[in-house]
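Heads up, one of the protein chains got dropped from this complex, but the rest are sitting where they should.
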Amino acid sequence: MKRSEERWLIILFLAPTTLFMLLLLWAPFLQGMWMSLHRWPFMGEPVWLGLRNYTDFLGAAYFWDAIEATLIYSLSTLFQLAVALVAALALRQPFVRFKALWRGIMIISYAMPPVVVGAIWLFLLDPGLGMITHYLMAFGIIEQPIYWFAENTWAKWMITLVASWTFWPFMFLIILSALQAIPQSRYELAEIYGANLWQRFVVVTLPAIRNAILVVVILRLAFNLAKIEQPFTLTGGGPGYETSVLSILMYRFAFMSGDFGMAFTVGMFLVVMTAALILPFAWLFQRQVGRA
Amino acid sequence: MHGTASGIEVRNLRKTFGGGTVVACDDVNLDIGSGELLVLLGPSGCGKTTTLRCIAGLENPDNDDAIWVRGRNMTRLAPRDRNLAFVFQDTALFPNLTVRRNISFGLDMRGKLSRAEIEARVTEAARLLRIEGLLDRYPRQLSGGQGQRVGLGRAIVMEPDAFLLDEPLAALDAALRVEMRTEIKLIQRKLATTMIFVTHDQEEALTIGDKIAVMKDGRVQQVDSPQDIYRRPSNLFVATFIGSPPINQFRCELRQEGGEVRLVSPIFTLSLPAELARRFAAADRGLILGLRPEFVEIGREAGGIEGVVRLTELLGSRTLVLVDAGGTEIRVLVQGEPGVREGDRVRLVLQLARGFYFDLDGRSLL
Partner (left out) sequence: MTDDRSSPGQKALGHGGLALVLALVLIPYVYVIVTAFKPAEEIYDATWLPQRISFDAWIEVFEVNRFHLYLWNSLVAGAGSAALAILIAVPGAYIFARKEFRFREPFFYMIVGTLIFPFILLIVPITITWIRIGLFDTFIGLWLAFQIFAVPYSMWILRGYFAGLPKNLEEAAMVYGCTQFQAFYRVMLPLAKPVIVSVLFLAFLQGWSDFLFSNMLTTGDGPRTASVAIYASTAGGERVDWQVLMVMTLLTGVPPVVLYMLAQKHLAKTFAAT
């Protein structure tokens, strides 16, 4: 039982949220599903196709290219985690000074708009005048410029590396705050019982940040698969479909070919793939939380 | 006609949560006279705070005519329309307002008094509570005791029909708690305003209340003056909950033997004093004897219950002696030095005339 005044406040205050959810989340989503059953051009009349978009996509030559690209691109989550762990652990050490400054510098690439970072790497990796090519040739590691974003073998790994370079600070910030929450006394206790540096890491640090790691991995997996500003700037999904991560493919169909029905069809596959990649980690997280 | 003309009446209050699955208050009836200080006492989860919150309007009772103030049914009124002031356990001061604005908050909202009148009342209340020097501070700059004084100030300036205090001292340290409870009682006497004071601390209840209502499992067990609650508990729960150190309990059989009525337990057989024996039914029956530790004596001469002193605890002017009598632990409270040491063999004498007698369901037989 509730007083009517409270009921009205709840209704009134939830109205914007409800409208948002219905009009900006659910309506477009359902509309998109409807669109995916049509050939739906940017302008002009849609034509009913039934499930043809779905079967076409499953049968398309580029389908497996896209899946492979998506899987490789999702590996950036792993690289981000590695850098974030190193940075967070280093910044947690008592003997490191000017911590605020270093932390500020570390989040630069995350603070910048992704397209900006994409453009910067496009320049640094330019085969003609990029710094990277220049030094690789100067040190004799490569003999002639590599067209990083135009060669099949390189392109999908380069976009993965650039994504890793850009987004690791997100993980870093969350892991760092989890590290800072570990009471010093736990380390002292481990030390009293004779634990060395590595043992202290395994016994004290790791268990304390395990949940944080799972959370950032889940979030970043989902984010990374949808954060396509950079690959879009760097390769546009090419060469061919080599770097057409599902979300890029979706964007290509919409933005470049104006095939909105097919675009949303690909989007649906993105949903499924994101869920499939997240699920094991979500399950682990559930189990962790359940145990605590 | 419901409700006394000037006080607060709670009638058949029922409050459930979770769609009726959890019963917090079950047929609670209270009658608080004008200017009276009633303490709601009970263990956590007994429904005392829920009762108070129903009176304040912070919870909505299940029945429509549960809360009466000055003869008016307030059950469905919004909290702000009840003219009752509430003091929260965690103070619930507004962190973004100064102490001054916190105290005047209710008057500011009411908007009936002029600025000058509000200031006058704030000053008056601050003087009464001895917090004049804190008026321009913010809540985060206050100690726990100061915070609770400000909470009281916020209530006092309203000149409400009643003060409702929800465990106001629970978060304070022991010494401060003792000081504050005296002060609260003095203020209540001075203002002559009805007060309902919720606590789980029986000592606090005994010292502060004009009347005490003991609650358990959502039901009122007994409402009486502190003296009567202490001396004539209406059931075993009240007897065990009130008093510190707690009461000794003995499960006994009542037996007619010869011309006497005897009380038989595994560790003793005693003749019941004649006037008590007359009051209990003649037939053999089980009962529970409750005896406060101060009514057990340590004797030297023969007779009495044999035991060994396990531990002595100094409680200031008195000493608690724990005696093991054939596997039963008996608490004995002794004035001053106990005169015995751990390991001593002693004989205990029970003052049966001062005992409480309950049937096996815990109801008082007296």
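For reference, chains read A and B in written order, and residue numbers begin at 1 within each chain.
Keep in mind that, in the parts below, a residue touches a chain if its C-beta (ideal position, glycine included) is under 8 Å from a C-beta of that chain, and two chains touch if they have at least 3 such contacts.
Predicted model only: the values in this text are computed from it and were never measured.
Trainee: Specify the residue from the set B:A24, B:C54 or B:A85 that touches the hidden chain.
Mentor: B:A85
Trainee: Consider the whole complex, including the chain that is not shown, and state which of A:V96, A:I142 or A:V202 touches that chain.
Mentor: Of all options in A:V96, A:I142 or A:V202, contact with the hidden chain holds for A:V96.
Trainee: Over the whole complex, note the residues of chain B touching the chain we left out.
Mentor: Residues of chain B in contact with the hidden chain: 56-58, 78-80, 84-86, 88, 90, 92-96, 105-106, 108-110, 154, 158.
Trainee: Quickly run down the residues of chain A that touch the omitted chain.
Mentor: That gives, for chain A, the contact residues 5-6, 8-10, 12-14, 16-17, 20-21, 24-25, 27-29, 31-32, 35, 40, 42-43, 83, 86-87, 89-91, 93-96, 100, 102-109, 111-124, 126, 128-129, 131, 134-135, 138, 165, 177, 197, 218-219, 222-223, 225-226, 228-229, 232-233, 247, 250-251, 254-255, 260, 263-264, 267-268, 270-271, 274, 278.
Note that in this section only the chains that are shown with their structure count from here on.
Trainee: How many Å are there between the centre of chain A and the centre of chain B, using C-alpha atoms for each centre?
Mentor: 59
Trainee: How about chain A: which of its residues touch chain B in the complex?
Mentor: Within the complex, chain A touches chain B at residues 1-3, 5.
Trainee: Okay, in this complex, where on chain B does chain A touch?
Mentor: Chain B reaches chain A through residues 60, 62, 76, 78.
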